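Some chains have been omitted; the remaining ones sit where they do in the full complex.
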Amino acid sequence: MKKVNIAIIGTGRMGSVHTRNLARAIPEANLVALCDIRLEVAQALADELGVPRVVRDYHDLLADPSIEAILIATPTDTHAFIMKDVALAGKHIFCEKPLALDLRSIDDALAVVEKAGVKLQVGFNRRFDKSFRRVHDLVASGEIGRPCILRIASRDPEPPLPEFVRASGGMFLDMTIHDFDMARYQIGEVEEVYAIGNVLVAPFMAELGDLDTNIVTLKFKNGTIGVIDNSRQAVYGYDQRLEVFCANGVALAENEREDVVVKAGKDGYHSSRLPYFFMNRYAPCYVEEVRQFCECVRDDKPTPIGGHDGRMAVVLGHAAWKSYRENRPVKVSEIG
Amino acid sequence: MKKVNIAIIGTGRMGSVHTRNLARAIPEANLVALCDIRLEVAQALADELGVPRVVRDYHDLLADPSIEAILIATPTDTHAFIMKDVALAGKHIFCEKPLALDLRSIDDALAVVEKAGVKLQVGFNRRFDKSFRRVHDLVASGEIGRPCILRIASRDPEPPLPEFVRASGGMFLDMTIHDFDMARYQIGEVEEVYAIGNVLVAPFMAELGDLDTNIVTLKFKNGTIGVIDNSRQAVYGYDQRLEVFCANGVALAENEREDVVVKAGKDGYHSSRLPYFFMNRYAPCYVEEVRQFCECVRDDKPTPIGGHDGRMAVVLGHAAWKSYRENRPVKVSEIG
């Protein structure tokens, strides 16, 4: 079986997850190099996992003809220009979400990618969760009739640090963006959104002009209606639930639990909290998304999540912000 | 123990439920008479349950000084004027929901009730469900912190008949009204609503200008945000779920099941559907609400759900219709 020669740019939080997965758990890949401006971070990881090459400047990777694909896991504001450089070098791209916070950068980068004819996959990991996927397939099969209501609860265990929030694009572009992509994955294109929100658990969010609690309703083009709720602080763990209510039934993905232990005593039944964070809850998805990307590169197939998907999630994030700020429903077409 | 002498006006669907409960299961009450313009319906019920008196005209009851309280279970459009007559006769009132579809009728009736100094309880049965009550008490105790998100799924098993729909005030006033009351019970007063909806399962609803699927978001005065979703057709049974997500935890009321049987085979696990309709699901609530009403009359205590509650649920229903029709958030203060 041919392996895809792949390199990683950015070995921070997400980059190191991808590095470990590519080094150990993805037989379709041959991890040939790591790049980080903090060279020593990349070097330590390379040493631990036996990655043969480490560079500080990603242009060194672009010049290497043996590298077929690049995984970009740098800070968001660098995604767009790195993508363009990588595309121009003729290498396939796996880029972490979001593609960028502003649509102009996204559109520029996507134009270059398209012209270069390289493949692009965006890192919406949740589409690879086996339960969400089974809900999708069940609904798509038509077995339970047309979808009527989409209902997502998506809540983080604790708020991020203020410095992270500052560069994040805010709750709708950093957090709800995953749910927007999930909504599009499950139901299809969105026509209009309405967003409400508040600061109820992390007062510093107010100072940053951000929210910690929100509800977004969605009108889909196919007539389905939907709702997403988000919070930055679910003390019982990373709460990730999805429900597609249909004309002839319902399909739900419930939460995964830390273990299957139940204890009962005088005060009732106790069971385990939820996995603490996305790294745990979605660990298999991070493997599977990159595995499928490598497969697509190897077999020259279209990637499962392309540039349009990456763009639309950002569009919906902006629409939600606009709706929240103007307190009115906002058509997706108002954004772009 | 003193018993309250009570009579029932209207022995249709809800009236007969109350008749059976008062005759058999509420020791605080002495059911002394039934009234229905279809005298033979009332008579048959009285014969079966040993109720001593049956009348066709409710004025006959008003003239009877031994009757202390009246339960009104007639069609909605008669509630307001019967209430006024009963109040003027100095008898306490238990009235089925909604008090009326128009606010003027409600306000007129409430003014008379207040002036007469009689007690009034509105039939929002769900407040007496032990699970919803325990969620309320848990949240009210402060144990899990301030409420952030209220989330209600409330779905009927099948659409009502067109003739019922025609006189019902439409989905927001007939069906969502229960959820509006539940929202107020769990969280407090609502400041603004936004409603979206569609006709997805029962095409005749469109001809009647009604909906069969909706989502309503709520901004509460205390800063909590909330969402209700409704459908007229949950083929797996009467779906009634409630979730109050708080700063330090969450309290949920899950669905009750028909039984506790689980079957597993080659294709996985199967468990029972939900109780089919509100009569089954909320059977104990219909007993408890009237039992508490009788207790309040007997002990001269305020009723748990008064005229203001009955009025506000109707106000929220009108606000939702206005929001839906104008596709914009509507302040409750716009309605009255």
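Read from first to last, the chains carry the letters A and B; within each, the first residue is number 1.
By our rule, a contact is a pair of C-beta atoms (placed from the backbone, for glycine too) under 8 Å apart; a residue touches a chain by one contact, two chains touch by 3 or more.
It should be emphasised that the depicted structure is a prediction, and the values quoted were computed from it without experimental measurement.
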item	value
Where 2 copies are displayed, count of copies in the complete assembly	4
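Please note the rule applied: only the chains that are shown with their structure count from here on.
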item	value
Intercentroid distance (Cα basis), subunit B paired with subunit A, Å	42
List of subunit A residues in touch with subunit B within their complex	146, 148-149, 151, 153, 155, 194, 196-198, 200-201, 213-215, 217, 219, 223-227, 229, 231, 233-236, 239, 243, 245, 247-250, 327-329
